[in-house]
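The block that comes next holds chain A.
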Amino acid sequence: MKYSSQAVAKPYFIAALGLFVAQILFGLIMGLQYVIGDFLFPHIPFNVARMVHTNALIVWLLMGFMGSAYYLVPEEAETELHSPKLALALFWIFLVAAALTVIGYLAVPYATLAKITGNDLLPTMGREFLEQPTITKIGIVIVALGFLYNLSMTFLKGKKTAITTVLLLGLWGLAIFFLFSFYNPHNLVRDKFYWWWVVHLWVEGVWELILGAILAFVLIKVTGVDREVIEKWLYVIITLALVTGLVGTGHHYFWIGAPEFWQWWGSVFSALEPVPFFAMTLFAFNMVNRRRREHPNRAATLWALGTGVMAFLGAGVWGFMHTLAPVNYYTHGTQITAAHGHMAFYGAYVMVVITMISYAMPLMRGRAANSNKAQVVEMWSFWLMTVSMVFITLFLTAAGILQVWLQRMGDAPMGFMLAQDQISLFYWMREVAGVVFLIGLITYLVSFFVRGEDKAA
Partner candidate 1 sequence: MRQATLTLNRIWLIMLFATLTTWGLGEGGAGGRLAMLTMLAMAFIKGVLVIDDFMELRHAPLLWRVLLIGWLGLVTALIVLSYWIGS
Partner candidate 2 sequence: MARAFQIKVSFNMQHINELPAVEPHLRGDLAIWIFILAELLAFGVFFVVYAFTRARHVELFNAAQLGLDRNAGALNTVLLITGSWCVAHAVAAARQDRQAIAVRWMAGGLCGGLAFLVVKIAEYQAKFAAGLSMDSDTFHMFYFSLTFFHFMHVVLGVGILIILLFKLRAGAYGSHDAHGLETGAAYWHMVDLAWIVLFPLVYVMH
């Protein structure tokens, strides 16, 4: 660790992993509720479990991005962080706000939560992924602004690199697009139109810049390949991502009441969205192939390569499968969507955050890489989580295909609940895979505590 202020990343990473565990526990609760409908009812109804699951994911990924940024920006800029104190203060504010919000979800009915948090004054609650009370959302904006201020000052103070430029562009974009969560039009079509300006333009837009920058940083460190080569690839990848992803937002505008031309624009451009992910995979493997050094942190290298592959498969391939309007007409809002969503989020964002934690945590603990024993345990966790996620996706894909067939095609389409009954076997299988995923996550956490001879720099 070259600069002492990089250490502020540690609490962010620890909290991120804690929230990751919470996310998975609530995921497993829901997985069971799919097949045992009244499991934990009325204490934790499905919709509440879902809010906790999705919100925990977003918050832990945000914490992961923040930790990653606090770690890599000082090193790239070759100067200490502008204010480590601010970073730590914001950490606690963010963590407490997130905890209170989750407690709010679990403890009181949602309508009550809305009332007591003053949603009437500025209504922003009630939409998927954006269920947070308005005051929480305001808190997020304040935390984000403080975070961006801190990093931007550091960036301006020091050396400007392609990696930090792209990262900051992505992070500023993340904050700016989050502002659309405050825009809640009365007209339902417009409501849905702008909702995607947060969701799509995050995960298929500015978050890809963050992903690219973090991946590039780790690859430079573990492979030792010339910075110029890696930076050039990074610019190409983010250009491809923006060119395809911005107009690609149209693949969410097929059926919500927007003009028909979106079915064409959305299909054509989103069909090309896999291209940057393919480039990212090529990039990662290419860099590792032409590496100039054998970095002792083999686990981090494995995570980096895995990110490329799983992001391409989950976001690129599975996304492509249901992105064309004629296909999406049948698959919209089915388990196909869930299959894609899980593998995409895991492959792109979960894995890149873990890649960074995997690389940076040992350094923050005073060694270049963990011991052989610890790395082996960590690599086991990689395979357990990744393979189980593949199975979750495959089972949900199967469920989705059957669901589409039964519910939306043929001469005598079945109603929703009847169709759900028919696909319950796949839900059971998915749950088993989910349990294996949790085992993988626990294995990952265990790897932090495995002893052995750690590798020096």
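Note that in this section a contact is a pair of C-beta atoms (placed from the backbone, for glycine too) under 8 Å apart; a residue touches a chain by one contact, two chains touch by 3 or more; residues count from 1.
Regarding selection, all candidates are chains of the complex that A comes from, given by their letters.
All figures in this text were calculated on a predicted structure; none of them were measured in a lab.
> Every candidate listed belongs to the same complex as chain A; state which one touches it: 1 or 2.
Here, the candidate touching chain A is 2.
> Going by the contact rule at the top, pick out the chain A residues touching candidate 2 in the complex.
232, 235-236, 239-240, 243-244, 259-261, 264-265, 267-269, 271-272, 275, 279
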